[in-house]
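Following: one structure in structure tokens, then a few remarks.
One chain of protein is taken out of this complex; the other chains stay put.
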Amino acid sequence: MSTIAERKSPTEGIRRPDEMPVLRVDDLSVAYKVRDGEVEAVQDVSFEIYRGESFGVVGESGCGKSTVAWSIVNFLGANGYVKRGRILFQGQGLVGKDPEELRRLRGDQIAMVYQDPMQALNPSMRLGDQMAEVLTVHRGISRSEADKRCVQMLERVYMPDPKDVMGRYPHQISGGQQQRVVIAMALLNNPALLIMDEPTTALDVTVEAAVLDLIDELRHEFDTAILFISHNLGVVARVCNRVGVMYAGEMVERAPVTEIFANPSHPYTQGLIRCVPKLGADKSSSVLYPIRGRVPAPDKRPSGCGFSPRCDYIEERCRAEKPKLRPLGDALLADLHSVRCHFAEEIDPGAWTPPEDMEIPLLNGEKRAAETAAAETILQLDGLSKFYPVSGSSLKDMLGVGEKRQVKAVNGVSFDVPKGSTLGIVGESGCGKSTLIRTIIGLEESSGGQAQFLGVDITDDLADRSSEIIEELQMVFQNPDSTMNPSYTVGQQIGRPLRRFNKVNSRAEEQAEVIRLLNAVRLDGSYYDRLPRQLSGGEKQRVGIARALASRPELVLCDEPVSALDVSVQAAVLNLLMEVQAEYGTTMLFIAHDLSVVRFFSDSVAVMYLGQVMEIGPAEAIYAPPYHPYTEALLSAVPIPDPSAKQAHIRLEGNVPSPLNPPGGCPFHTRCPRRNLLPDNGAICAQEVPPWQQAAEGHRIFCHIPLETLAEFEPVIQQ
Amino acid sequence: MSNSERIHPLVLQAQDKLAAGRIDRREFLRYATLLGTSLTAATVLAACGQTADAPAAETAAEPAAPAEESAAADAPTEAPAGGIVRGGTLRRAMTLPLIDHPARFSWTQQANVARQIGEYLTLTGPDNITHPYLLESWEASDDVKTWTLNLRQGIKFNNGDELTADDVMFTFGQWLDESVGSSMLGLLSYLGGIDNVEKVDDYTIRLNLESANIGVPEHLFHYPAIILHRDFEGDYIKQPIGTGAFTLEEYAEGERAVLKARSDYWQMGEDGSPLPYLDEIIYVALDKDASVAALQSGQVDSMFQPRPVDWQALSAFPGVTVKAASTAQCFILRVRVDLEPWDDNRVRTALKMCQDREKILQLSYYGEGDLSIDAHVAPVHPAYAEKPIPAYDPEGAMALLEEYAAEKGVELPLKVTLATKNDESEPEIAAALKELALPGGFDITLDITEPGGYWDRWTEVDLGITSWTHRALDTMVLPLAYSEEAIGAWNETRWVDEEFDTLVRQAEGTLDVEARRELMSQIEDIMQDRGPIGNSYWKRVWNITSTAFHGIEAHPTDFDLLYEVWRDA
Amino acid sequence: MARFLLRSIISTFVTVLLVSIALFFLLEVGSGDITVKILGVFSTEEQRASYRAQLGLDAPPWQRYADWLIGNDWRAASYTGFPLVTEDNLQTGEAEWWADVNGELARWTMEDGELFMLTRQPDGSSNQEPAAADVWQIGENGEELFWGVDTKGNAVKWVRGAGEPVWVLTKAGLRQEGDGPRQYIPLRKGLVRLDPGKSLQTSRPVAVTLFPRVRNTLILAGVAFLVVMPLALLLGIIAGINEGKWIDRVISITSLGATATPEFVTGVFLILVFGIWLKWLPAVSVFLSSDAIFQDPKLIALPVLTLTAVELGYVARMTRASMVEVMDSAYIRTAIIKGMPYSRVVLRHAVRNALMAPITIIMLHVNWLIGGVVVVEVLFGFPGLGKYIYDAAIFGDFNAVEAAAMLTVTIAIATRLVGDLAYTFLNPRIRYA
Partner (left out) sequence: MSVVSSTANLRTNRPSRLQSWWSGVSIVFESRIATVGLAMVAFWFIVGIVSLFWTPYPPNANEFTQNLSPNSINILGTDHLGRDILSRLMTGTQVILLKTRLPGDAGIDIPGGVALWGVFFSLLVGAVLGLNAGYRGGWWDQSIMQVLDAMIAFPSIVLYLVIIAALGQGDLVVIVAIAVTGAPGVARLVRSLTLDIKTRDYIRAAETRGESVNFILFKEILPNARGPILVDAMLRVGYAIFAIGTLGFLGIGLPPPDPDWGNMVNEARRTIFVNQWAVVWPAVAIATLVIGLNLFADGLREELTRFQK
């Protein structure tokens, strides 16, 4: 089961010179007409994709990645158009092509899959109808024949029970299945080119891994050319042969995937790689370096090099002259590696040192670890549970005589959090991690178990808590766009908790304190009167952190505080959180679905599944054997931004069971890939609740499999 | 019987006056018929008394071929341009309330449907003159306390029974039966009960009044006074038995009434066959605005009770004929004399002086009325004594008010609130008065509510405009509205004047029109001098009907007299 | 889906109940003493009190509400001890209340302190004889009491030998009578049993006059609906898929103009042009017979046109907005990128989704249509429900207003339920929830 996937060689799938590329994009510029003129969202982008090849486009949001994709299918909306350049599909120009001919190509020769499958499927049509029409319209196949092929294709994408799915509506299947349907639909006509725009972004990590496997497999099988767009370096590293890095509407670097990770030549590419935590890295041993500034809006791009305002190597020439995408030295890779930088050859990423003004947290990990060990326990959970009653849909239920059922969102969670430490909580969506912290902070009243914070019982909800407890427990939220109230200025929003908890006595005092907090999150006083809409995502998160810190809380709960941010900003916010923690000695609970980030940021980690903790322990212990089979599966699914790393291939089967009716015994037993290590194929797992096994000091595993066996597992990742 | 008619001695006196030119022909006719002289006889007498200036047509007073004016007393007919045509349907727009017992009617509309089926003992024509109808004649004793009613013979109900005194006795019995609850009961209170109604023979009934009353013939044409069949049980729709020219085909309350011509009606048409000329009458329930549009689009032929605004919309419309009738309907500007400042006659007089009658008439009624003095006696009333119309005199009013203000120490302009209802013309009168009274020293605030709101308090407001309906005789309204007994009922002004009262009582027992006019003259003077009301004009009412129809007239109380109406082929 | 439906139905019932409570209390309790209106301002407090008792207005509001809604014959029957039944008067055809005394239909009347029993004969007349002495029962304070049915459709309580003075309103004025009962329960079957009581205006049962009106209105509104909806949806869809083009502009501006012009203005001009100037169509709804609407369908042409002018614009605008939104959605993008022909994208993918939003709003909009019907009926003199409500409201005829308003509300709620069903049908997310 635990096979280590062979990673691709640098030249695998790279172009065969005598062959015509499936897609060739030459100096493409796309412009949108806006009220006062027009903006060029994409400028001078060129690349080509050959059969069976997967070309990745990466970059932060707002860089024009999707625009490239839409321009290929000529779907730029009413106000967008291709301003310059050519798009050749199998040799024929697509720009200016007759709409009817273009229509015949779309869905037949060119297929596209994009983010958010639920939106992409027509909610009022059966899936079978939506799929079959691709065949009936393009190929004139009879409906029954089309249905047969659709079922076959659904089987190919490992859709369980495909016949049944054909008759369903989109809302009746899960997100991962929807994405499979979308992919199956795209592949029905065996297209020559498949465009995938962030196809896995909305999916959980284990599902994402399965979908990525699928894409990889299908590419080999159908010999399809794939244009793969993603913001996630790890994902690109996993599925692409070649990669183009886009920044501010331009392609700044283009190279085979191994080359780009091994030898990033453009300062932006280098920066991107530096600000993503490596899996296994932690804050005491490594540092994240954010890229300064932010991606400029399309109409505010600098005239010279697009990246120049954020570049550490900036010269006069960068401001004056726009660099061209040019091949980079090296004979072997000649023409394979291009970069848009005047000074690419001169820059040595290894010799890079952070500029003086960069936000890097003070690193005193060892000291802190020592402190933590001695520190008192600030939060103590013992069997904490949160159940939601659900009313069924039968007549009985409506009359109130049916069986009372409950969603066991959090089911008996126990752990201690020492003062000043960070506990990371990971798990897929629906595992109960959010409910857990909502219960801790009091947004929900707990249904059972004990919870003590600073020695005070906190099983009740906020309404029953004293304001002394409330001010000690604050929260940082996930979505920067919704963390701030759009109607109030930054100053008002940070000031509100100060007044609420009587931390200040006068307006002047309040203002001074707000400014102090702004400075603490590295924002200057000029932000005081700004409205949220005038801030970037990262700035909003900073304000959110400042607001949480205003009451000087003992414990801050961070609910995915960086997952909605671009990677460069993510690094900065993580750094800020660490710094704040160091300065204020705040304890943190940190939720994230990104295992690298949790590993990097947390002192200890809890892995949750179906409302229960599967494993808990010091961060470094969690990421190495012995670990819980579920932890192992999670780690194996994480996309690693390093094509050279070797990662075990462990995939979970089936869907997460409903928390309404969690499996008995070990909740993971229905999907556990390691059950076969136990006698009778793990019969005990279904019958008995597993024991907590103490693997080490503070490291507990909730599993029947003996520790010794668990310890024999190969590490998932080998660098 | 009709040939050997006993002529009341007063009629003969009146004939002298007519000859002397002291009363006009119309008054004589009214007077003569009032005393029970049949119309035929009266017109003959009139002709005799009026030798000099009577138009030729009027002298040829043949019952079979009534000439214009006299026929109008009997039934309204124009001189037909060609020959009269029989047949056709008249579609008339009118609301149609519930009909049960005619004696209980409270709406003209109910009576208008019922009067096509059943008929009255007397008839007050469009000129406000009452004459016998189902009666051959009536006779009043000299003290006006005994009235003998002589029924016309040979009249058949539409079920074939002949009309006799029994039917009339039965009908009187219904009116006077408390449990029926007819408004006739109150009207005939001077009769003193059913015991005073006496059947003399099959065609004669005698009324022995408890107190004298000259209004008996008019009261017998009061709209609930339809003569019923002796077997009538209480619902006219179930038992539409009457002597009228039409029979009831369908009555859908609030929707329509369909009436069909009867072939054996007792009156003969000009062509010698029984009336009516029309085959069918359909009343359709439409509100006024819809009626106007329906008339304009030719969906109906005629509309009931057009308002001034309807008159305005239709008067110039091609294809319709508009006829007018003067009435004693009016908008009384009245004050509460028991309240300040109206207890002071100078203030009352000042307010009256602020009426620019001509202007008010123009603004509120398009000039379609007869200017009035400030007394509740109308030119259409027989005993009206003509007086000059007072002029608009704001200076005079101001002078009076200044005197009053100086005495009472109040400031001018005098602030008063004028209440009225948002009905036909009241808001316009009120608005006009507000403007007109400002130079006269009044600052009027308007308090205009929907009609119901005003009727809830019409006797209580201190200054208001109240609409009063038409009454055929002058003596009918005065005791009703301006007497001691009427306080708490119809006396909205609380004005009681001893001298006035005496004169009114006297007038009520005075048959002699000339003598009564003497009294009326004084009454009018008193009201003008110190009375509680101002009155700018008397309304006219209209009949608006398609030009295809002939013989349809405006009636002061909007009664539909349709048996001689005919339409072009 | 069963759950959704059941919910809708229960909610509908609760809604109707709430509406009935609001209506009743607003009109009957909120508007003060109606006896003043009936008896006039000259009436005395004593007369009004007597009248209130006769009308049952002295009962507490909740009781009156219950009587109004579900009737009170069952309550009165518990006093009289006899079942109470209605029997049509053979003469007037209107229902009369009788007590069923051992198979015989009986009523009672008191004359000069003497109680008489009236027994109904097969020919519809009744036979009067003195009531048996044993009907009297001893009340709490020693009085001899009898609960029976009087001749005016009330269950009443007489006290032996002690008739109350009662005021009766006649056309001749108020009259006092003796021999009155002590307590009245004006019998009624209640709204839910289709007896909304008698009209104060005509003193006829409301139900009798209401029915033909409702029929006419349903025809008018139904025809208008059938004209408006397909046309409006079509125009909305055409405008929606051509967003920003001239055809969209034309449709949008026209429908905005039509929506912003009140129906009474449109109607007035339609009457002027088509009814009076051109004389093509009947200007007003003159019903020369009760079936005129079938004999001469042209009668409803102008009312329908008027309703159409206003409604069309609104629905078209809604549909357009919905269509624009749908055409902008990701699944339409998917369909286009799948290479579906434009017609297929519009018809198969867009229309159904685009209709979902307007359908519920259209069904809610039936309220608006009914409002428009009131205006149109008044304008055209159309003898329908709307004009009925209007006339009743102007007169202050509470029973009629209540019945007609309940009816319109019920129609409105029923159509909303239909809208919910249609939505359920169109929207699989609910159908297969």
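Labels for the chains are A, B and C, by order of writing; each one numbers its residues from 1.
The rule we apply is simple: a residue touches a chain if its C-beta (ideal position, glycine included) is under 8 Å from a C-beta of that chain, and two chains touch if they have at least 3 such contacts.
Note that the coordinates shown come from a computational prediction; the quantities given were computed from them, not determined experimentally.
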Taking the complete complex into account, which shown chains does the hidden chain touch? A, B, C
Of B:142, B:343 or B:435, which sits in contact with the chain we cannot see? B:435
In the whole complex, not just what's shown, which of C:61, C:165, C:244 or C:257 touches the removed chain? C:257
From the list B:386, B:450 or B:485, pick the residue that touches the absent chain. B:450
Decide which residue listed in C:5, C:26, C:330 or C:421 touches the omitted chain of the complex. C:26
Residues of chain C in contact with the chain not shown: 11, 14-16, 18-19, 22-23, 26-27, 30-31, 256-257, 259-265, 268-269, 271-272, 276, 364, 366-372, 374-375, 378, 386, 389-390, 392-394, 396, 398, 401, 405, 408-409, 412-413, 416
Touching residues on chain B - with respect to the absent chain: 289, 292, 296, 309-310, 312-313, 316-317, 363, 366, 417, 422, 427-428, 431-432, 435, 445-450, 453
On chain A, what residues meet the omitted chain? 35, 290, 292-293, 357, 359, 441-443, 462-463, 465, 467, 470-471, 473-475, 477-479, 482-488, 493, 496-497, 500-501, 511-512, 515, 518-519, 522, 524-526, 528-529, 538, 544, 547-548, 551, 572
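Here, only the chains that are shown with their structure count from here on.
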Rounded to the nearest whole Å, what is the centre-to-centre distance of chain A and chain C, using the mean of the C-alpha atoms as each centre? 59
Starting from the mean Cα coordinates of chain B and chain C, work out the distance between those two points in Å. 40
Determine the centre-to-centre distance between chain A and chain B, using the mean Cα coordinates as centres, and give it in whole Å. 94
Contacts with two or more other chains occur in chain C at residues none
Can you list the residues of chain B that touch 2 or more other chains? none
Per the touch rule above, chain C residues touching chain A in the complex are 2-3, 6-7, 244, 329-331, 333-341, 344, 348-349, 352-353, 356, 426-429, 432-433
Tell me, which parts of chain C touch chain B in their complex? 36-37, 41-42, 91-92, 168-173, 175, 202-204, 209, 212, 271, 275-276, 279, 282-290, 378-381, 383, 396
The residues of chain A that touch chain C in their complex are 73, 75, 78, 103-108, 111-112, 114, 116, 119-126, 133-134, 137-138, 168-169, 171-172, 182, 185, 393-395, 398
